[in-house]
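== chain A ==
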Amino acid sequence: MQVGLVHYLTVAAVLFGFGMLCIMTRRHAVGILLGVELILNAAALNFVAFEHFISGGVSGQIFTVFIITLAASEAAIALAIVLQVYRTHRTVMADELTDMKN
Partner candidate 1 sequence: MNSFSLDNLQSLTWFFPEIAITVGVIAVIIWDLISAGLNRIRGIVVITLASLLTSGFLSLAYLMRQLAGLTPSMSLFGGLLAFDPFSHLFRMLFAFVAAIVIVFASPSSETGAGTRKRRGAGEFFTLLLIITLGLNLMVMSRNLLMIYLSLEVVSVISFVMAGFKIDNRKSAEGALKYVIFGGMASGIMLYGMSWLFGISQSLDIGEIGNQIAMATAQNGRVPLVILLGVVCMLGGLGYKISAAPFHMWTPDVYEGAPTSITAFLSVGPKAAGFAVLIRFFEEGVKATTHYDGRLTPWAMIAGLIAMATMTVGNFTALHQSNIKRMLAFSSIAHAGYMLLGFCVFDQQGKQAIMFYLLTYALMNLGAFLVVAAVAERNGGNEDIATYNGLGSRSPVLAIMMAIFLFSLTGLPPFAGFIGKFYIFASLLHVGGRWNWILATVGVLNSVVSLFYYARVVRAMYLTKPDDKRALTVRVSWGTTIVALAVPTLALGIYWAPIYDFMTASLLIGR
Partner candidate 2 sequence: MSRSRTKYFWAALVALVAVILSASAWAQQAMPPQQRMPQGAVNQPSARTPGGGSGQIAMRVDGEKYGPVEMRRDGKEFRGEFWVANDGTGPLNVTRLALRTSATDPRLPGGAIVAFDDGKTIATIQPNAAKKAIVRWEVDKAGGVTELYGHVIAESDTSDRRVAAMGIHAEVELGGSPWLFNHILSWLTFLPVLGMLAIFVMYLMGYKKDENLKWLGVGLMGVELILAIWLFWAYNNGIGRAAGNDGFQFIEHGVWIRSLNVEYFVGVDGTSISMVLLTALVSFVASIASFSVKTKLKGYWAMYFLLVTGMFGVFVSLDLFLFYMFWEIMLLPMYFLIGIWGGPRKEYAAIKFFLYTLAGSVFMLLAFIALYYNADPTYLVDGSPVLHSFSIPELMRVDFLGKNLTILTMSFVKVIWVVLFVGFAIKVPMFPFHTWLPDAHVEAPTAISVILAGVLLKMGTYGMLRLNFGLLPEATQWAAPAIAVFGVINILYGAFCAMAQEDLKRLVAYSSVSHMGYCLLAMGALTPHGIEAAIVQMFNHGTITSMLFTLVGVVYDRAHTREIGKFGGMATEMPFYTAFFGFAFMASLGLPGMSGFIGEALTFVGAFPVYPVMTILAASGVIFTAAYHLWAMQRIFLGKFREDWRTSHALEDTGGKFPEMNFREAMSLAPMAIIVLVLGFWPRPLLNLIDTGVMDLTALVNPPGASQIAHLGDMASKALALLH
């Protein structure tokens, strides 16, 4: 079958959905960050897909490279913060972090 724009967009949307689900339901901090990564990659896929099928320039692909870079740096910072949380709280389960009243 002919793989067209719609298929890419659908995959990206599914990834986005999974990512949101991941963020909402997981307890482990790193697991939640996995969800964030999924969402970022869904957007990256969207960019590349639109780039390839509709416009002819390179801005979509450039954007995707930037997304990868920023996702990496964000992940680095996020993991450092997870480490700090572990050091102070001795746990990384999000529902056990309840020091501050909600």
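Candidate entries met the following condition: all candidates are chains of the complex that A comes from, given by their letters.
Everything below uses one rule, namely that a contact is a pair of C-beta atoms (placed from the backbone, for glycine too) under 8 Å apart; a residue touches a chain by one contact, two chains touch by 3 or more; residues count from 1.
Model, not experiment: these values are computed from the prediction.
Visitor: In the complex, chain A is touched by which of the candidates 1 or 2?
Guide: 1
Visitor: Residues of chain A touching candidate 1 in their complex?
Guide: 12, 16, 19-20, 23, 29, 32-33, 35-36, 39-40, 42-44, 46-47, 49-50, 54-55, 57, 59-60, 62-63, 66-67, 70, 73-74, 77-78, 80-82, 84-85, 87-89, 94, 97, 99-101
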